[in-house]
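If you scroll down you'll find the structure; I have some questions about it.
What you see is the complex with one protein chain gone and the rest in place.
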Amino acid sequence: MPELLVVKNLKKYFPVRKKLLKAVDNVSFSIEQGETLGLVGESGSGKSTLGRCVLRLIEPDSGEIIFDGVDLRKLKGEELRQRRRFMQIIFQDPLASLNPMMTIGQNIEDPLVIHNIGTKEERRRAVEELLEIVGLGRDLIDAFPHEFSGGQQQRVGIARALALNPKFIVADEPVSSLDVSIQAQIVSLLYELKIRFKISYLFISHDLAVVRYLSDKVAVMYLGAIVEYAPKEELYENPLHPYTRALLASVPKMPKDGERQKRFLALKGEVPSPIDLPPGCRFQSRCEYVMDVCRKQEPAFREVSPGHFVACHLV
Amino acid sequence: MAELLRVNNLKTYFDRYDGVVKAVDGISYKLDYGETLAIVGESGSGKTVSVLSLLRLIKRNGRVVDGEAIFEGKDLLKLSKEEIRQIRGKDISIVFQDPMTSLNPIMRVGMQIMEPILWHRVMSDKEARDRAVELLRLVGIPEYKTRVWDYPFQFSGGMRQRVMIAIALACNPKLVIADEPTTALDVTVRAQILNLLSDMKEEFKTSVILITHDITLAMNFADTIMVMYAGKIAEYSPVERFIRNPLHPYSQGLISSTLDIKAKEGSLRPIPGNPPSLVSPPSGCRFHPRCVYAQDICREQEPEYKEVEDGHYVACHLVKGGKFNA
Amino acid sequence: MEVALKQRRRGTSYWAAAWRRFKKNKMAVAGLIYIIIIIIISIFTPWIAPYPYDEPHYAHTFEKPSARFWWGTDDLGRDMFSRNLYAMRNALLIGFGSQIVVLIIGVIIGSIAGFRGGRIDTILMRITDIMYAFPTFLFNVILVTVMGRGLFTILVAVGLTGWAGMARLVRGMVMYLKNAEFVEAARALGAKEGYIIRKYILPNMLGPIIVSLAFGIPNGIWIESGLALIGMGVRPPMPSWGNMIGAGVAYIMAFPHMVIFPVLTFALTLLAFTYVGDGLRDALNPRSEV
Partner (left out) sequence: MGLVRYILRRLFTIFVSIVVVIIITYILMWLAPGEFFNIAQFQASGGRVATLTPEQLQVLIKGFEEKYGLNVPLWKQILNYLKDAFRFKFGPSFSNPNEPIEVQIARRFPVTFTLAILSMALAVIVGIPLGVIAALKRNTWVDYITMFFSMAGSIIPAYTIGVIMVLIFSVWLRVLPTSGWETPKQMIMPVICVALGPMAVIARFMRSSLLDVLNQDYIRTAYAKGGTDRAVIMRHALRNSLIPIVTIIGPQLAFLFTGTVWIENLFRVPGLGQLFVNAASMRDYPLLVTSTFILSLSVMLMNLLVDVIYAFLDPRIKYE
């Protein structure tokens, strides 16, 4: 399959009180047409910044973002604006992502207005169709976002993102603020859309289960860098990086066959401040296998088996 | 095991601009000494209110309208203000969800740990100080001897939650209520806090009520599980039995809605629809608008909350003789 | 939820919902009615007032309220009722007028600071901070000294010294809105900056700006009266509440009516505006309902 998005050596540093916060530190990955990349990380991993950098909603410091054969970083003003039709974003907080002064219909119609697509009636019909696609009634078209529940708001956000028939959507923790039953609804909706419209997602989440369900490949981020990157089954069945292993082990599993777990394998400590990291491996402070070399030299991000990349001295 | 707490027909309502919110509408359950009960539900299910009502810690616009809560022979709901105060933090203590906001930002953590000890006159000021240091050690705070006089903002999220646990344990309570204690934390820190809760439960031999939205966690962690929906108990069961045989369609829905780390692609079967309004809840069974098995009787008549097997209670018309018949 | 939504299918727009909330606040509604009445009176003052504001009746000085002089007369025998009407009119002119000046300066400075950020923001905000911390009344006195004591110049002076709060408010909102998720969403959709400002940022700033203006109007009236009290307000014989009260105080022991009426209408007007401001603040904040 052709590669839809190739990101190479992307960097974004923020100055924080004369120090550097390396939010995205030399990140590379690629996504094929119709394929979904899951991006897993805890708070402070830089996963949301990365998602926004890819869309140039945050301007990266350096690197390449080749979307459909064109380097987005070289595009200016109008060219970039036109490109935006093909790449969209869904946000974590569905209410905050909708314009409170516009009706549901106007919010969904807005991308069409911005790109001057169709007549008023055509747009109205398109909006009604989109409402149906995301599972909302047409009769809700004139309601306002604050009158909706979180799940419905997120459906509106998805409808708006779909309006321009994008090839690629950045989904930034789209279900983490929702209730379990609603989470499941939205995840299955996203899954259905992926199959139906062949959309590629960059699916950002801290929830390993959700990521597994939707992704084809998974990247694990820790403090601004991808530490492990592999096809889904490979990553979940054969995790190599100690951080990935710990992440997988710390999640309670459904005790279907009656064996319950009262203690969980826990990583020591917490995510350290991403400002002014010490030299060497960024995971050194929490790694149980830490060695001298880990404190001196940053491990290279290398391919250990076909398609399976990892940055660890132990592998 | 002996019974520590028995709640009968508890009802807690809130007054709001658009009407009366029946947050908890007639629930009954019991808890034994040393038992861990997990209350599972989504937001608005009444899981937190049902427990805060016991200690009368609900917001000003809320009121307990009916029911009794017998804790060691005393009805908590009928105690005087002073009597209930003497139980709070001493016999029953709480670990809240958000450790960032649940600690007083301008008071040293040591003092915050000492307060329940001093307020309940368990020991002298001097002893309370030593106790605070000891508790910090127990909950696994490094350099606890100096950290005891730090302020909350000098601790990370996970460390603050440890402090909250230390506060809860300060007076050797008989019951610890943990209200979504890990929800606000990072994935890897959640496991630490859960382990700590397990250890402390062993160490202090307390009963625990774990309030959570995570049914997977509940099924792993608890002895008994209680699933709430729209202010009522849908199902209440010993966990082993529940794992084998979840009976209520909502329990089943929650399980099939929950993405397990091993879930297969396309296997998700979400519950349709949205949670109901608690101001004007649906007629009959409150779950019927979202229930794929709903029948006429479900729309018309409220199902009875009854024991279907030994210790296994369900409120569903379709459950008969310990079996779910759709 | 489903049911509730269907009943409200036509949707309650932000403004409709705000009006519904505003109506619930009885004091605010009373204040609004009072303000509408005095605005109408002020428009037609020359036709309503029984006497010109500067017409003396030397035979009737210091008269108590009577059928001929409803609110009595002052030291020159001028009709207090007529003078009060004109004072009210002047106060409204200054109140509203000064807020127009505040709006223009505040929005321009605030949005430049907010949108541009960086050094321009720092400089503009430093100036704003000085204006904010400084007892602006002194500046008013100096400005009026420089520009003269006309109605228009006073109005401009009050505006020139009162924009700091508005600038801060606008800047804060711009800073918040330009990074708000729904604005980010619009940017991701490919909206042009002009479109974003017109459709996303401005409509969402309107509420707080209106509230700020509502509180600014009584403040403007207040400052004018303060200027008038120390002889820096509108030039006599043109009446203002400040100079009427100032003049009345001199005779307070013997002829309290000269001060009672201006004081009461003045206080009532300020309270009315403030209640409306309070009502607007609650009404324009959708979260206040919960």
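Details
Letters A, B and C mark the chains as written, and numbering starts fresh at 1 in each.
In the analysis below, a contact is a pair of C-beta atoms (placed from the backbone, for glycine too) under 8 Å apart; a residue touches a chain by one contact, two chains touch by 3 or more.
None of these values were measured; they are calculated from a predicted model.
Hidden chain, full complex: it touches shown chains B, C. Contact with the undisplayed chain is limited, among B:Val20, B:Leu57 or B:Ala263, to B:Leu57. Among B:Asn9, B:Gln154 or B:Ser267, the one in contact with the hidden chain is B:Gln154. The missing chain, though absent from the display, is touched by one residue of C:Phe96, C:Phe137 or C:Tyr176; that residue is C:Phe137. The omitted chain makes contact with subunit C at the following residues, 126, 130, 132-135, 137-138, 141-143, 145-146, 148, 218, 222, 225-226, 229-232, 245, 248-249, 252-253, 256, 259-260, 263, 266-267, 270-271, 274-275, 278.
Contacts to the hidden chain, counted on subunit B, fall at residues 55, 57, 82, 85-90, 93-94, 96, 98, 101-107, 115-116, 119-120, 151, 153-154, 164, 167, 170.
The rule we apply is simple: only the chains that are shown with their structure count from here on.
Ranked by C-beta contact pairs, the top interface belongs to chains A-B. With chains reduced to the mean position of their C-alpha atoms, the one farthest from subunit B is C. Between subunit B and subunit C the centroid-to-centroid distance comes to 52 Å (mean Cα coordinates, whole Å).
If you average the Cα atoms of subunit A and of subunit B, the two centres end up 32 Å apart.
For subunit C, residues touching at least two other chains, in rising order: 1. Contacts with at least two other chains are made by residues 274-275 of subunit B.
Across the interface of their complex, subunit A is touched by residues 1, 5-6, 8-14, 180-182, 184-192, 195, 199-200, 203-204, 286 of subunit C. Considering their complex, residues 42-43, 149, 151-152, 179-185, 187-188, 191, 206-210, 212-213, 236, 246-256, 258, 260-268, 270-271, 286 of subunit A touch subunit B. Looking at the complex, you find that subunit A touches subunit C at residues 52, 55, 57, 81-85, 87-89, 91, 93, 96-103, 110-111, 114-115, 139-140, 142-144, 146-149, 157, 160, 164.
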